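The excerpt is restricted to a subset of chains, each kept in its original location.
Every chain is named by a letter (A and B) in the order it is written, and numbering of its residues begins at 1.
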């Protein structure tokens, strides 16, 4: 069994956002046992799984990745799309644009503290397109 | 064919550890051709594949990631779980909490120098829960 759906996540401000509930609403029916693959069709946003209980974690994610990959590094040459663009590509490569999650007893089998993050790296972003593929 | 198992890796000290053999003991029977997905249900540890021949590489991994994501950055706000906690979440996002490996002729098809790493970022960690899903 293979099922696939394409959908858009609502536009969000720059930063890290827990989107588990919004993604779950867009999924095809899940099999009892299997895998869910989520792929973001963009190069300046990322998707990952991390701590979803304390919003302070999301703020610290934004601070630390801005420190790791600051804007306006003087040696950059791809600058025509704004100072947030090239750092966005790098952050997307570091975090990744896809996740695969186990499905167990018909549900996404996340750990107790885990949630799905949308990582928005652009200052002015629009909706983000995702492709969900389910195997079971 | 889909098979799934959940198991715990023994607690390890903070650092990078080659766990290929321990993981292999917990897997369901592998198909002749397929994929193995391994998912760690935690937000302060990671799983990846890298050089498994020289233990010095593991020590250098720990040193470099500590330099990239140091403890006690003054702007952090999620500090109540200790100075190693927020850096652990960031390192987990950078390395990732899941891997997918090809299965070929009934075996995990790693390259000559590759092994599976458990990356333990907490100072005092307990066992780590993994979900293995096999497709073939």
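By definition in this document, contacts are C-beta pairs under 8 Å (C-beta built on N, C-alpha and C of every residue); 3 or more make two chains touch, one makes a residue touch a chain.
Source: prediction; values computed, not measured.
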Identical protein chains across the whole complex (2 displayed): 3
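What we mean here is this: only the chains that are shown with their structure count from here on.
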Rotational angle, Cα trace of chain A fitted to chain B, multiple of 5°: 120
Distance from chain B to chain A - Cα centre to Cα centre, in angstrom: 20
Chain A residues touching chain B - in the complex, by the definition given at the top: 31, 33-35, 48-51, 54, 56-57, 59-61, 63-65, 67-68, 94-96, 99-102, 104, 109-114, 117, 135-136
Residues on chain B engaged by chain A in the complex (per definition of touch): 2, 4, 6, 37, 39-43, 68-69, 73, 75-78, 86, 89-90, 92-94, 96-98, 100, 129, 131, 133, 135
